[in-house]
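The complex is shown incomplete by one protein chain, all other protein chains being positioned as in the whole.
As written, the chain order gives the labels A and B, with residue 1 at the start of each chain.
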Amino acid sequence: MTAAPLAAAGTPMVRRFRRRASPGAVGLALAAPTLCIFAGLVAIPVASVVVTSFTSWTGFDISGIGWLGIENYAGLLTDPIFLKAFANTLIFTVATTVLLNAVGLGLALLVNTRAHGTAFLKAVLFLPVLLSPVIVGLMWSGLLRGVGGGLNQLLGFLGLIHQPVFWLGDGRFALAAVIIATVWQFAGYDMILYYAGLQNVPDTLLEAAELDGARAWEKFLHVVLPALYHVMSVVALLNVIGGLRIFDIVYVMTRGGPSRSTEVLATYMYEQGFQLNAMGVASALAVVLIVLAIGASALRLRVLRHV
Amino acid sequence: MGSITLKGVGKVYAGNTVAVNNVDLEVKDGEFVVFVGPSGCGKSTLLRMIAGLETITSGEITIDGQVMNDVSPRDRDIAMVFQSYALYPQMTVRENIAFALELRKFSRDEIKRRVDEAARILDLSELMDRKPRQLSGGQRQRVAMGRAIVRNPAAFLLDEPLSNLDAKLRVQLRAELGRLHARLGVTTIHVTHDQVEAMTLGSRVAVFSRGTLQQYDTPHALYHAPANIFVAGFIGSPAMNFLEASVVGGGASLTLALGPTRLTVVPRSGGKELSVGDRVIVGVRPEHLDWQPAGGSGLPARVELVEHLEPESFIAVTPADRSVVIRTADDFIRGAAIDPAEEIRLEERMLAVRVPASRVPPPKTEISLVIDAARVQLFDSATGAAI
């Protein structure tokens, strides 16, 4: 052995023989904060709404709790307001999901042409995504107000109406107004997702289709669309889950009115829990919401497996 | 200082897959040992167990006499070079090399001195402020070495450190590794699947197969006295030829029948006693075979393929007598019995012969194969162990 400059130099490394903690324990310790916070503020509340949904609790005296079994659920089934809220939630969810998917995909295709002006459109479309639904609701309330509202002014100017229409105060229009406001807010979000999906369409496939003499729409149908199935399933699921839990925008624009025409499950739950103190009923409604949301994601997984 | 001892070391994964089976092995201070074997033989797993990256399910690992089974990797005082080099992408070369010293709270001056020294030894001084992605494969490999040597550890563990390099660079860096070891004298365990790397670098080589240590010896001994048919077949390229023979005459020297040909060999003293009628495997390396024109005294054979190389070429031949059975080391991994379904493949097996390029026989001709009886090795026909 000739010169061994490093071996000879300085202090050798101190060797300490600490017993090591088992790797499993270290892993658990690192995951523990997440697991504890999640358990405490999500898992336990989920368990507790399930339990509360079988009781008559009013939110005050614990001793006054009575066990009702499935009575709260049975009560919901004969409650016309619940049925209305359930129907509205379904209409809202289906309408926003269909519209957002169509609008989102269409806008993504437009933006993806990279024609002049599309970059600006892309940025503009994303602005509403950044807004709180409270502010979105407020904007649309302003636009749809009966007196001084922008839409009435436009329609009046065009000579289409002669009396102000109270869009949000009219049971025929209120739900549609909330749906349009929601589509306006999230169209840019879905556009971005579809746009990201379009970037992943394999060029080689398109070139192959081109060589095979495929027409533009054939390429879209047979190459582009299949490549977007995954994105489509994500967008659909997000829209469905978002639709089921819708609360803020309805609460701000209509509070569920007029005469329950925009009542949805979450607003009805809020009313039962915080205005009527019927915690048992509110919890039963919460369980319905949770079951629907989990059901939707399970359904997506099933469908994806078959694609 | 750094001697490493393994006593009955084993690892069984959940589901009872045995990755490493009862390995006993000692690496002396300053020694360069190579673990070699085909992929999946457990050599890397064993190395990672020594490093503390894998748990041990049985046995004991000691470094300098201290039991390491439950010591965490960072306290084992060993440095490792990974196949992918595992350089920290966000750090410069200097930061990569200094990182371990920094974590161990070395003084700024000491870190600088050691890092500069390592850079000088490995010829990295020009590259110290680059990021790993700006380096070539060979440069990355040297940085990984630098990261190991600054620590002046008890041992280097090198996990396939050259296998991500192209052939030419591999040979060059192989030589550099050898020089580095000669200079630093640090105990080194080098894992590779390349037997040439093993033979050229190792002062001793441990050959593994299916989680079991097959033989642990000097390269010379592995080549000339393989412990079993697996080692004999694994070391040397092309691989040793194996032929089934039967004992037809006993005494101080045995007479073996290879089809019509007789071969007289002197068995190793102290080996298993063989008597007339026993089956035995005759191992003969390609360089210990030669040929004569057909009609000679050797084993009649037919030239199937000729691989022209200079200065020595290889020819592949099949025995003319179909009763001569050619075996391979693989037969013994699966168990000694030959699967009947393999019969056809058996027919296609060939013997490799190394001949000077100047006297290559023409292809598709009949020749007489001469076996250098003094250099053959005998193996048990059932177990594959050397006799």
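Following the convention adopted for this analysis, contacts are C-beta pairs under 8 Å (C-beta built on N, C-alpha and C of every residue); 3 or more make two chains touch, one makes a residue touch a chain.
Convention: contacts and distances are computed from a predicted model.
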item: From "Putative ABC-type transport system, ATPase component", "Na(+)/H(+) antiporter subunit B", "2-oxoacid:ferredoxin oxidoreductase subunit beta" or "Carbohydrate ABC transporter permease", the hidden chain's UniProt protein name; value: "Carbohydrate ABC transporter permease"
item: Given A:G24, A:G69, A:G159 or A:G213, the one touching the chain that is not displayed; value: A:G24
item: From B:G15, B:P89 or B:P311, residue that would touch the chain that is not displayed; value: B:P89
item: Sole residue of A:I44, A:A74, A:L221 or A:V303 that reaches the chain not shown, by the stated touch rule; value: A:I44
item: Candidate in contact with the missing chain, chosen from A:L76, A:A95, A:L175 or A:A286; value: A:A286
item: Residues of chain A in contact with the chain not shown; value: 23-31, 33-35, 37-38, 40-46, 48-49, 52, 59, 107, 109-118, 120-136, 138-140, 142-143, 147-148, 150, 153, 156, 184, 187-189, 192-193, 195-199, 201, 203, 206-207, 216, 219-220, 224, 230-231, 234-235, 238, 241, 244-245, 247-248, 251-252, 266, 269-270, 273-274, 279, 282-283, 286-287, 289-290, 293-294, 296-297
item: Chain B residues touching the omitted chain (full complex); value: 48, 51-53, 72-74, 76, 78-80, 82-84, 86-90, 99-100, 103-104, 147
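Keep this in mind: only the chains that are shown with their structure count from here on.
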item: Between chain B and chain A, distance of the C-alpha-averaged centres to the nearest whole Å; value: 59
